[in-house]
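Pasting a structure below so you can have a look.
Of the protein chains in this complex, one is absent; all others appear in place.
Right, chain A next:
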Amino acid sequence: MTDHGCNNETSSGVTRRTVLGVSAGVTAASLVPLRLDAQEQVPVPGPENGPTTHISFQVNGERVTIDVDGRASLLDLLRERLALTGTKKGCDHGQCGACTVHLDGRPVSSCLTMAAKVDGRQVTTIEGLARGDELHPMQQAFIDNDALQCGYCTPGQIMSAVACVTQGQATDPGAIREFMSGNICRCGAYVGILAAIAQAAETMEG
């Protein structure tokens, strides 16, 4: 079985994320941190105004050392300090699944994971799945099956979907639906999501 569960290699050159970051930076240069060199995670100096905790962890295979506000969530750390905006904030209360990332290989809701908790641990986000220009089979399956409409929940859906397959839970439609029930899709793309996971379950095992 090929291991597509967690890819720690980083891409080089221009990525979709870089392009989006640059175009956003034109209008909000001081707010949007540019991440031109994907080999190195450069934390943005934070507007932290509470007591901080010094933590060191890996995100998508890159080491990050940073002082985080004691109140901060992993979600805000990823988005606001590390410019990893692929992970989405939906409800911010653990009810929608849009913020799902992998912590030590297991899906968690990053909005309810306090940032200080990831000290010494490994985080994988949607940005960490592809190998260079080669999409993860689950990402490709979502495209192939029209498994999204607006796309906002998609990064969280894909992170859960990868775990659904790697944990052996993609055995039948009922099991997939149960495993994926923590990821809400407001557009109602569930039929496509189910089909995508069923497809990827075969290619990931191939």
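Throughout what follows, contacts are C-beta pairs under 8 Å (C-beta built on N, C-alpha and C of every residue); 3 or more make two chains touch, one makes a residue touch a chain; residues count from 1.
Everything that follows uses one rule, which is that contacts and distances are computed from a predicted model.
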Given that one chain of this complex has been left out, which of "Xanthine dehydrogenase family protein subunit M", "Oxidoreductase", "NitT/TauT family transport system permease protein" or "Nucleoside ABC transporter membrane protein" is its protein name according to UniProt? "Xanthine dehydrogenase family protein subunit M"
Touching the left-out chain: which of A:Val64, A:Leu84 or A:Val108? A:Val108
Residue list for chain A contacting the dropped chain reads 49-51, 53, 69-71, 73, 92-94, 97, 100, 103, 106-109, 112-114, 116-117, 119, 160, 163, 177-179, 181-183
